[in-house]
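The complex appears here minus one protein chain, its other protein chains still in place.
Chain naming follows the written order as A and B, and within any one chain the residues start at number 1.
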Amino acid sequence: MTVNTPADDLYRLVMTVEPPAVETPFEAASRRFLFGEIWGRPDLGIRDRRLVSLACVAAADAATPIAGHVYAALRSGDLTIEQLNEVTLHFAVYCGWPKASFLEQTVRAQWQRLHEERGQEAPAWPTLTAEDLGPEDRAERIRGGQEEFRSVNVIPAPPSDSPYFYAGILNFVFGHVWRRPGLSRRERRLVTIPCVGASDAVGPIFSHVGSALESGDVSYEEMQEIILHFSAYYGFAKGEVLHDAARHWRAGRS
Amino acid sequence: MTVNTPADDLYRLVMTVEPPAVETPFEAASRRFLFGEIWGRPDLGIRDRRLVSLACVAAADAATPIAGHVYAALRSGDLTIEQLNEVTLHFAVYCGWPKASFLEQTVRAQWQRLHEERGQEAPAWPTLTAEDLGPEDRAERIRGGQEEFRSVNVIPAPPSDSPYFYAGILNFVFGHVWRRPGLSRRERRLVTIPCVGASDAVGPIFSHVGSALESGDVSYEEMQEIILHFSAYYGFAKGEVLHDAARHWRAGRS
Partner (left out) sequence: MTVNTPADDLYRLVMTVEPPAVETPFEAASRRFLFGEIWGRPDLGIRDRRLVSLACVAAADAATPIAGHVYAALRSGDLTIEQLNEVTLHFAVYCGWPKASFLEQTVRAQWQRLHEERGQEAPAWPTLTAEDLGPEDRAERIRGGQEEFRSVNVIPAPPSDSPYFYAGILNFVFGHVWRRPGLSRRERRLVTIPCVGASDAVGPIFSHVGSALESGDVSYEEMQEIILHFSAYYGFAKGEVLHDAARHWRAGRS
């Protein structure tokens, strides 16, 4: 006899497929903990949690979960194919291009799978134009990057005195990626925070957690939910550093 | 001509299969270093080293080594299927569910492979009951989690004032997982230490290395062997942080 639980119902809603039978302690605990407790919590909606989850499973190189979460994001209608492609680019910056290439392939494969299951031809793949690459003028890119850096990080832009800062951070990461229209700044934060959490880089963790809060893009309650959601998907050990960063920001406010 | 070395003999004992021929510097060095030096060292038995190794290869997303170590753990009889399933759940908490899902699949596949090779039907897969999920009463879970946290970490339990601490750490990690009967506390430490080492989270590294020593569950000599074994499988670069944590604990004692 199979008993349908509230966790099973949430599994269906989130993953958009029937929950598999539970046979091991891992499966039992993950069903109850992830779907019975985490996904249904208040203060962060399911679409927001999808962005956090996608970054986590992609950072973890977990092929089956990556496929499952990409498929569910598309099938639920919560993320368009354009938005998922944009998530891939943003993820590439924060967790590296090699990890992102698997996400890129998976998005294509799940997009195909979804339409095959529906007996439909997949709609034309989104096309891009040269304008998609942003301003050509170098000075304008750097100025835009400095402004975006300040606005995202709520601190002054770094000097243009190393290839990492100049050609990388100012020219590309903030001069182009963060300024792309495909995702809102808040959405980019929901991808960035789990990525820096996975990357163990303490400086960027404190900076991105703090600036997300400082800017008001993410409330303290939302941040706590992002951190718990991240911990469930990427482990409590790494979650602790994000948690420290959020408390550090709060302590600095009082 | 093939020469049988002591490293080959230990390879057979540990991996439970014939050692493959050695053709490259990688193979020569890993045979000689891992099996000629590490696995045969004193102060930590082979079964304990299996727990450390399993956590390392699972954290490293290394498909072939994961399969090899799971198979050998089962074939040697050092770990039962129930214990391996329990390792998977414990690993999930510290390195995240997506990485653990690959370990979970591998345990099933190797269990099947082992019995096929023996020409046997695999015994009935262990069944779980609702009791396996621990107490339903929330207050009881949190009380149990606070007590378990104190007992494992040898410091006071954290406040119930964030979702990470309350729903995560107290309710689930210590209120449920660490209290499960399937593995002893010492065994859970042998899984946890490599997991936090792989996660680069300095706080959890110092806390888990220190409390394993402080509690007496792991002696200083055993800890040094855990750290060297971890370094062989997960790299000396990361091993150095665990090593710092052990020396830090010792310095605080003298």
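As a convention for this text, a residue touches a chain if its C-beta (ideal position, glycine included) is under 8 Å from a C-beta of that chain, and two chains touch if they have at least 3 such contacts.
Just so you know, these numbers come straight off a predicted model, no measurement behind them.
The missing chain, though absent from the display, is touched by one residue of A:P25, A:P65 or A:G182; that residue is A:G182.
Residue A:A100 is the one among A:L10, A:A100, A:A157 or A:L190 that touches the chain not shown. The chain that is not drawn here is touched, among residues A:V173, A:L190, A:L213 or A:L228, by A:V173.
For chain B, the residues touching the absent chain in the complete assembly are 24-27, 29-30, 33-34, 37-38, 41, 56-57, 60-65, 200, 224-225, 227-228, 231-241, 243-244, 246-247.
Remark: the residues of chain A touching the chain excluded from display are 61, 85-86, 88-89, 92-102, 104-105, 107, 125-128, 130, 132-134, 136-139, 141-142, 160-169, 171-173, 176-177, 180, 182, 195-196, 199-205.
To be clear about the criterion, only the chains that are shown with their structure count from here on.
In the Cα superposition of chain A onto chain B, the rotation angle, rounded to steps of 5, is 120 degrees. Distance from the chain A centre to the chain B centre is 29 Å, each centre being the mean of its Cα atoms.
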